[in-house]
Every structure is written in C-alpha cells, then in structure tokens.
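A single protein chain has been omitted from the complex, and every remaining protein chain is retained in its original position.
Now for subunit A:
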Amino acid sequence: MQFGLSQEQEMIVETVRSFVEHEIYPHEAEVERTGTVPVELGNEIKQKCIDLGFYACNFPEEVGGAGLSHFDFTLVERELGRGSMALTHFFGRPQNILMACNDEQRERYLLPAVRGERMDALAMTEPDAGSDVRGMKCQAVKDGDDWVVNGSKHFISGAEHADFFIVFIATGVDETPKGPKKRITTFLVDRDTPGFDVRHGYNSVSHKGYKNYILSFDDCRLPQAQVLGEVDGGFAVMNEWLYATRLTVAAFSVGRARRCFDMALNYSAERKQFGQPIGKFQGVGFQIADMITEIDAADWLTLSAAWRLDEGLPSNREIASAKLYASEMLARVTDTTLQIYGGMGLMDDFPIERFWRDARVERIWDGTSEIQRHIISRDLLRPLGA
C-alpha cells in the first residue's frame, strides 16, 4: 500500500490551490457581502480555467475533458473546497450525467458544456420530495410525440447561470407493497423553453452567492428528443452517474476544514492570554490535536473511496462513510475554530463565521447524514437478511 501522491498529482493540487488562493480568495468578502457574483468576474474565472485546461476536467478526453480519474478529480474538488462555492462554481465541473447524452444530444448539450459555452444545473428536489425522490410530484404526461410537464423543483443550485437543466421528472407510477412509487425519467430542459420558469428561491445561511432557485413547469412541452437516457430510466441514469457526487461533498469538506484549521492553528500560536499563546493551554491544544486527527481521517476516507471507485470495487458504503464523516467533521472543525477565535470568530471581519454557516448545509445536501447512515447500515445488514 502506498500513500503518497505522484508528482503530477502534487502539481495538480498545488496549481488548483494556488488558483483558489489567488483568483478566488480576493473576491470572497465581496461576494459574501453582496450575495452575488458579478457576471464579468464569473466569466473571467471561467475563461482562466478553460485556458488552463482545467474546465470540465472530470470529463473523458474523447469529449474534450482532461480525463482525470475519480481520485485525481477528488483532489481537485478538495482544493476547490477551500474557496467560496459561489466563485468556484465557475471552475466548471459540468454534471457527469451528461455522458448519458445520445449522439444528437452530445452536440447540443454535452460538448458545449465541456467547452464552457453552456452551463448546466441539476434538478431533483421538490418541496415534498427531498430524500424520498420517488415521492416526487412534478410529472410529465405523453401527448403525441411530446411530453407535457407540470410541477416544480426547488433548492436548485447553479440555476442562476445555467443555460439548460437536467431535470428528474415522474413519468409513471408503480404499485409496490410499500405503496405507490414513481417511475422517473431524466429530461434536458433549455432555459428558454415556453412554460418553463426559473425564479429566485430562498435566502440560505450557507454559501451566500451560490444561490438556490425554484423551477416551475406549467404545461411545458418537451419533445421526445429531450429525454436523457431511457424513458422511465431516471434511476438507472442517476445510479450510474450521480453515485459519485457525494464524494464532491466529502472532498469539499476536507479542503474547507484544512483552510479553517490553518487559521485556528496560527491563531492559537499567536493569540496571547494570561501571558502565553492560548494553544499552550491544554483546553485549546487538545482541540487542535483532535481537529487535525479528524481532518486527516476524513481525507483518507475520502481518497480511499475515490480510489475504490477507480478500481471498480464496490464503493457505495465507502462513499457514504466519507460523505457522512467529512461533512460532520467540518461542522466540528468550524465550530471549534470559532470557539478558539472567541467573540471575533462571530464577526464578519474573519471568514470563520462564514465557514461555520457554510458547513451546515454539507450535512444536508447530496443525501443527509441520516440517509448516508441508512445506506451504510443497509449495505452491512442486507447480506445478513436483516
């Protein structure tokens, strides 16, 4: 077993970290204050990423991406996690699910997305269908060659800048012993489709500037050509391509926690009370020790899950563990760092209060901590018949 990174991987990490420190950090306070990313700034970040060959680096080379492995891409996500999500959004990682495009859809969606010409957003969640995806109400009914869609989606990230949406919509229902379960189909929806509306969502405490939107469909007609994958095949598409997005949350959490930790560590060494650096008080010193131990543990858990994915090994449980542990670790690390900073930690002169607020959503989106625990326990208990 070998734990080090290759020279290429080291350079990827260094380059992305340097990019985040120089191109993202300087704009964070402004984005946080205004709650928005100026269009020119977003485009500038995007163009720089395209020039550096990092845009859509999660896509295979044959469609114009950099063909990074899950492991290498996780390293990229980890370093991006240090920076403001509203800004790193423009570092361009289109949804992998676009690989499910057929030849004709490739030209309209996949290739322009990889080139950075069209941005995408993914829509699944509804007000009454969060973890219970198959309880969704947004539905499409076949009418001739078209589908007529009615319903709404909310909490849609990336919608502000999206040119098209990848939307999961119910196209039927199965009666099961546990009650009715919706059959789901994935659709590609252009922003300007008649009957389709994108509007502001809620004000969230986490990730200011990375806004959430509400999508609504009112007798919106979508031609058959907008179906991504098979009709009623939404779950297949989801399982094949969305499986790994939880790794992104885990990697983000590790990167963000390291940035936060560095601040806690330096502050503990510099801040003096009762005539000595506060880190010398065991109460603080031990917190530093616990934090780095948890961060390292989450880092390895995440990287090993990514490695398993590359090796083609079963990794559903491992990814769930990484997402669960890393996001909960981030909550503890940001909270402890805030405690070490004391009153100043709550003030927006430092980014600590922001890290603390941002961390809260990581335990919720991409599958709540409870859903991850369910996945982990089911994975272990099912083979035993329980």
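Please note the rule applied: a residue touches a chain if its C-beta (ideal position, glycine included) is under 8 Å from a C-beta of that chain, and two chains touch if they have at least 3 such contacts; residues count from 1.
Please note the rule applied: contacts and distances are computed from a predicted model.
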*Would you mind picking the UniProt name of the chain not drawn here, from "Electron transfer flavoprotein subunit beta", "(Fe-S)-binding protein", "Peptidoglycan glycosyltransferase MrdB" or "Protocatechuate 3,4-dioxygenase subunit alpha"?*
"Electron transfer flavoprotein subunit beta"
*Option touching the unshown chain, where A:Gly35, A:Gly53 or A:Pro180 are the choices*: A:Gly53
*In the full complex, which residues of subunit A touch the absent chain?*
7-8, 10-12, 14-15, 18-19, 51-54, 57, 66
